[in-house]
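Only one protein chain is missing; all other protein chains are in place.
Chain IDs A and B follow the sequence of writing; residue 1 opens each chain.
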Amino acid sequence: METLSDEMIMQKVSEGNLDLLKILFDRHHKHVYNFLYKMSGDRMLAEDLTQDVFYKLIKYRNSYNNGSFLSWMFTIARNSLKTYYTRNHKSHDDIEVLAYQAVEEENDTSENNAHLQYALSQLDPYDRELVILNRYREIKYDDLAEIMGSTPGAVKTRVCRILKKLKNIYLESI
Amino acid sequence: MEKNHVFDQIPDYLDGNLNKSAEAEFEKHLEQCADCQKELEEMKTFFNVFEEEVPTPSDRLKAKFESTLEQEKINQGKVVQLEAKPSSNWIGNILKIAASIALLVAAFQMGSLFQQRKVNEDIAQLQDETNQMKQTAMLSLMENQSASKRIQGVNYIEEFEQPDEAIIQALANRLLYDENDNVRMTAFEALVKFTSSETVKTTFINALEQEKNPSIQVAIIQALVQIQEKKAAEPMKKLLEKEDTQPFIKDQIRAVLPSIT
Partner (left out) sequence: MRKFTFILMALFVGTIARAQSDYTKSLNGIQWVKIESKTDIVVKTHSSNELLIKSGPEVKTPERAKGLKLVGEGGTDNTNVGFSVVQDGNTLIVYNLRKSKGAEIYLPASQNIAVKSTWNGDIEIDGFSGEIEADAQLNGGVKLLNVNGPVTANSLNGELEVVFGKVTQDSPISLYSTNGAVDVSLPSNTPANLALSTLNGNVYTDFEVKSEDKNGLKSVLGRNIKASINGGGVKISMKSTNGNMYLRKK
């Protein structure tokens, strides 16, 4: 079952075999959730938006164009996040200025996590997205470039720089 | 040397994205550079934190997703029903819709075990379908008049992890009988991954006896020596005796012959 690519499954979903979407959900919902959580620092919001992403996959299954599934899914995830912030912060209308919810005081939040979320909050939103997506290994530089509307070479150089910066912020904060 | 820090390559190194030679170069530099060692250690620690801190969403998410999906399936069913029979009487239609909805709801209530099994069956069927599609495409491409198309057919082998006998035999026929050298070479490269198959071994030995292209000859010789195929000695000796065998092939044979006889 593992050998069947996301793209092939999504193709079948768009042809009307909706049940197969469960496979894609099982494969990817954690990563989408993780991305949204690290971007927003808000668990509830991340869960709602993940729900929204998969709802959109169902709704817009016919517009899937056989390109990279990961790129498509994360593009939808980014848009959901963007839409959310546009709606809730009417004065700003771009993801570049989205507010970052500071570390929450949740009981189950480990100390490492708190430091990591703090370090992430110190980055520009664009850089934060880039680095979070990059740490999800299945996303190659080509996909990443497609999602972020850049070139693989530029993305790669930038990721290297941000990782170094982020690591230093993180280590200083401990 | 100290000046050429390899900071930029650290992430790719940790992710295993460097190629062999770049990796060796990287490690060589690392041995003598304390700065880079420190940087590498820090980055490794940091990566670990990043990987560990993956929060898990609650079960609510999955439940919600599944109910949304079922809802969509019901909508899908409805649309199809209504469009399919526009002219039949409306009571019948409504009954049919009601029945189909009832069926869907019942199916949904039969629980997730059934659902999962259904999905697995679908997947298995889909996989089977695609494999057969690929196999048909592959076999028909290999009979094409154009050499490039035949090569494309041969290359399809990459799609199969466990090609069945029909595919192996079709590839063997390409290696033995195709008039185009490039097609034969590509067929050889496809078959060389399956040298444990008896068909492939026999094919290689037969091919060695009749092949005229030295590049293919030498490739076959290397493959047969690698699997220590004793039966390859005879055709090799024959090649040694032939006048038109290229000198470098003869050298190669002389070098490897002792190892398999």
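Criterion: a residue touches a chain if its C-beta (ideal position, glycine included) is under 8 Å from a C-beta of that chain, and two chains touch if they have at least 3 such contacts.
Keep in mind that what you see is a predicted model, and the values were worked out from it rather than measured.
Novice: From the list B:172, B:185 or B:253, pick the residue that touches the absent chain.
Specialist: Residue touching the chain left out of view: B:185.
Novice: Out of B:54, B:147, B:176 or B:257, which touches the unshown chain?
Specialist: Of these options, the touching residue for the absent chain is B:147.
Novice: What is the set of subunit B residues that contact the non-displayed chain in the whole complex?
Specialist: Subunit B touches the chain not shown through residues 19-22, 25, 145-149, 151-152, 155, 180-183, 185-186, 213-215, 218-219, 246, 248.
In the analysis below, only the chains that are shown with their structure count from here on.
Novice: Distance between subunit A and subunit B based on Cα centroids, please, to the nearest Å.
Specialist: Whole-Å distance between the two chain centres: 28.
Novice: Which residues of subunit A touch subunit B once you look at their complex with the stated criterion?
Specialist: The contact residues of subunit A facing subunit B are 1, 3-4, 8-9, 12, 16-23, 25, 29-30, 33-34, 37, 43, 46-47, 50-51, 54-55, 58-59, 110, 112-113, 115-116, 135, 137, 157, 159-160, 163-164, 166-167, 170-171.
Novice: Inside the complex, what are the residues of subunit B that reach subunit A?
Specialist: The contact residues of subunit B facing subunit A are 7-8, 10-11, 15, 42-43, 45-47, 49-58, 60-62, 64-66, 68-69, 72-73, 76, 115, 118-120, 122-124, 126-127, 130, 161.
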